[in-house]
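A single protein chain has been removed from this complex, and every other one stays in its place.
Which chain is which? They are A and B, in the order written, and residues in each are numbered from 1.
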Amino acid sequence: MFRNTYDSDNTVFSPQGRLHQVEYALEAVKQGSAAVGLRSKTHSILLALKRSTGELASYQQKMFRIDDHVGIAIAGLTSDARVLSNFMRQQAMSSKMIFNRPVPVNRLVSAIADKAQVNTQEYGRRPYGVGFLVIGQDQSGPHLYEFSPSGNSYEYYAMSIGARSQSAKTYLEKHYKSFDDCSLEDLVRHGLHALRETLQQDKELNVNNTSIGIIGPAGASETGVPPSGPFRILEGDKIEVFLQSMVPKEPEAPAAAPAAPAAAAAPAADEDVQMEG
Amino acid sequence: MDHHPTNWGRPRNDTVDPYGTYPIHQRPTNVPKDAFAAGIQHTQQPIVTGTSVLGIKFKDGIMMAADNLASYGSLARFRDIQRLHPVGEHTVLGAGGDMSDFQYIQGILDELMIDEFAAGDGHTLGPAEVHNYLSELMYARRSKMNPLWNSLLVGGFKDGKRFLAYVDLLGTTYSASTLATGYGSHIAQPLLRRAVEGREDTLTEDEARKILEQSMQVLFYRDARSLDQYQIATITAKGVNISESRKLETSWSFAEGIRGYGAQTQ
Partner (left out) sequence: MTSIGTGYDLSASTYSPDGRIFQVEYANKAVENSGTAIGLKVKDGVVLAVEKLVHSKLLVPGANRRIQTVDRHIGLATAGLPADGRTVANRARDEAAGYRDFYRSPPTLKTIADRIGHFVQMYTLYSSVRPFGISTILGAVDKDGPALGYHGAAVGKGRQLAKTELEKLKLSELTAREAVIEAARIIYLVHEDAKEKEFELEMSWIGPETNGLHVAVPKDLFDEAEAKAKEALVSGLE
């Protein structure tokens, strides 16, 4: 069988100037279930699809609080995510300790990106196998960033990562111009609609498999949120009201067709594997 | 030879020879040392020192003053030292105490501000952040029993807010609408309080400057480690302004009538 000799080591460039190990790490992100992030003038939010390994198992954790003003959603290897989120928490704490200032979100994201870059260049390591969506609020307002194993980080108006995230991306690209002036409720509805696009045909979003992370002032259905609107993760019954607000999907036979081959090409993509997130 | 000023006039301790003045082949080895010689010795007093720094709030921001003298013991050794140092766009640091430690702190802060500038993301460190940083630095050093021998005033103006606070070699911090370090905390602070407290929001820049001028004058009369050359820093919404060196108007004719000091015969 033909073996690509430029892909077994992260310290080797292919003749085209590509880093195959890094590209494979990006594939690891796509093995995880999807996460969606978006922002308005006042809020930034995350939505994620949780998997469960079976009837007797709990659902996985897709979101982590870093600090009052920063939260993340992950797709890929949960163990790598925990290492990186611990590092982010340390950075946030040290900014508080040294300067009494919440760490600027972009610097936090750059810090893990710089960490990830080292793993793409030195022998004996592997690139991280996890992607993040990072939301945060600082002096310059609400933010949304994507971090990926390649060591790149970008700021977006809206973004999705994980399995079948392209479908969510298509939804976001169609609607992102209206997000700026959205209320929290409208923003969450857009997020749920985008996340819904990543589901397999027979599945739907429910209170068990969906997480919502919010930074910004409390929404109409929320209670006990401090005025500063710190990061919070809504799960279970608290998201029922948001799920109710979703507009049922119009059954579009032609639109569903192009999504089908993608799912067929990777039938195992949504199967549950222990290490994956 | 031990040139350290604390050891001037003291007999040389030949068993220690801290500066390695013996020729190598004669150097005593394995000789009993005193109980502390093996330990690490840290700063136990400042060497070249600056005296008071004053700071007050006024209507539009913060005003600070410090003279230009760095003393070596009681010798007026350097008379053109700037003890007010700008830190970024919004902050001034004023220092009394050891001037080499102050210069070391300036180096740390300059590097910090370059890092902030290089980040280029619109986030800047204001006076509150600089003060918090310094308090951590000073406290960490004193906890290693190796303090930076200064008392510092941090004054600044950012996002429409005035900031004035103190931190010293112990890591002690406090904040008030008038602050003074060193000799000034005894002599000038009561004067500043009387002039400023309750009027922080009405004092004009000219009035604030006059208050500091008068306090600096009193300090020059009373503080033997002070100088009549000084600078004033003003920090407002417009940014930081540190004046050229200015001279105090003082009159010493009254000294003729003083009895009890010096070489009078009666």
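Just so we're on the same page, contacts are C-beta pairs under 8 Å (C-beta built on N, C-alpha and C of every residue); 3 or more make two chains touch, one makes a residue touch a chain.
Bear in mind that the values here come from a model prediction, so they are computed numbers and not experimental data.
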item	value
Touching partners, among the displayed chains, of the absent chain	A, B
Hidden partner chain, touching residue among A:Gln61, A:Ser110 or A:Ser221	A:Ser110
Touch with the omitted chain, as defined above, among A:Gln137, A:Ser150 or A:Ser167	A:Ser150
Missing-chain contacts mapped onto chain B	107, 110-111, 114-115, 117-120
Touching residues (missing chain, whole complex) on chain A	5-6, 9-19, 106, 110, 113-114, 116-118, 120-124, 150-159, 169, 172-173, 176
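Just so it is clear, only the chains that are shown with their structure count from here on.
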item	value
Centroid spacing, where centroids are CA-atom means, of chain A and chain B in whole angstrom	50
Chain A-facing residues of chain B, complex	119, 121-123, 125, 128-129, 132-133, 136
Touch list for chain A against partner chain B, complex	97-101, 104, 106-107, 138-140
